[in-house]
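Showing chain A:
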Amino acid sequence: MEVTVLVHATDQAFRILEEARKRSTEILDAAARLTAETQSLRQKKVQAMFKGARQTKVEAIRFVATFLIMFAFWLFLSGHYDFFHISLGLICCGLVSHASYDLLFANPRQGDMWVIVKRFILYIPWLFYQIALSNLHVARLALGPRRLIEPKIIKFKTKLESDISLVALANSITLTPGTITIDIKDGVYYVHAISKKVAEDLMTGEMEDRIAHIFMEADHVYVQDVLDVAPIFGALK
Partner candidate 1 sequence: MMTKQSDDVIVKTLSRLLIPFMQIYALYVIAHGHYSPGGGFQGGVILAASLILLVITYGLDNTLRRMNEKLNVIMCSGGVFIYAGIGVLCLILGGNFLDYAKLSPLLGVGIAQARSLGILGVEVGVGMAVMAVMVSIFLDVATGGLPSVDALEKTSRDND
Partner candidate 2 sequence: MIWQLDLIICLFVIICAIAAINVKDLLAAVIILGAYSFFMCLLWTNMGAVDVAFTEASVGAGVGTVLFIAAVNRTKRRSKD
């Protein structure tokens, strides 16, 4: 009888202990979760703060960059370099960059700007060479027999992504005589070409490759670099 009571008592005591342990672990868990939540919340807040700071920093960089470009343009236009006109220029550039700082650099990628500018300047002579070539071709078409002229609209999908490279390619195509960009819809170009040769030249995709190389977009940029390295390896062997 007493033994059973004792056993019963110990059993109950163990159960109570067990419950207490369980509850304490629950409480501990909850506390830990709570701290974790607050931590993550605080982290998020700090991140947001940093993000806001980055946002303002990006905006400040845009503002200053727009201001500098505008001021260079003003100095190029003005031609009067005394104190009065320079201060007028500063005021005007401040006004313009305050009004439209988010237009000139809508989605900037910092760091590689200089590379893009350098490559773009190197691209211009090639473009002029192409324009001269197709000029001669169109002149021959105009003077030659009529059957060579086969106007048609060609359609190709591009691998370019950013809108500035799309516009650069479209304007390069339009600047070259014989081809005109009609429309761009969802990365598909609709181009009017005046003859077969012009269309074939366009479909080789060399111009697109060069534009992609300028704006550092597609994979073949690296392929080109590798191709440049290949003859050196051959020489080493």
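A word on the picks: all candidates are chains of the complex that A comes from, given by their letters.
Miscellaneous remarks
The definition used in the following text is that a contact is a pair of C-beta atoms (placed from the backbone, for glycine too) under 8 Å apart; a residue touches a chain by one contact, two chains touch by 3 or more; residues count from 1.
Predicted model, so just to flag it, every value in this text is computed and none were measured.
Here chain A is displayed by itself, and among the listed chains 1 or 2 from the same complex, it touches 1. If you check the complex, the residues on chain A that touch candidate 1 are 66, 69-70, 73-74, 77-80, 85, 88-89, 92-93, 95-97, 99-100, 103-104, 106, 163-164, 166-167, 170-171, 181, 183-184.
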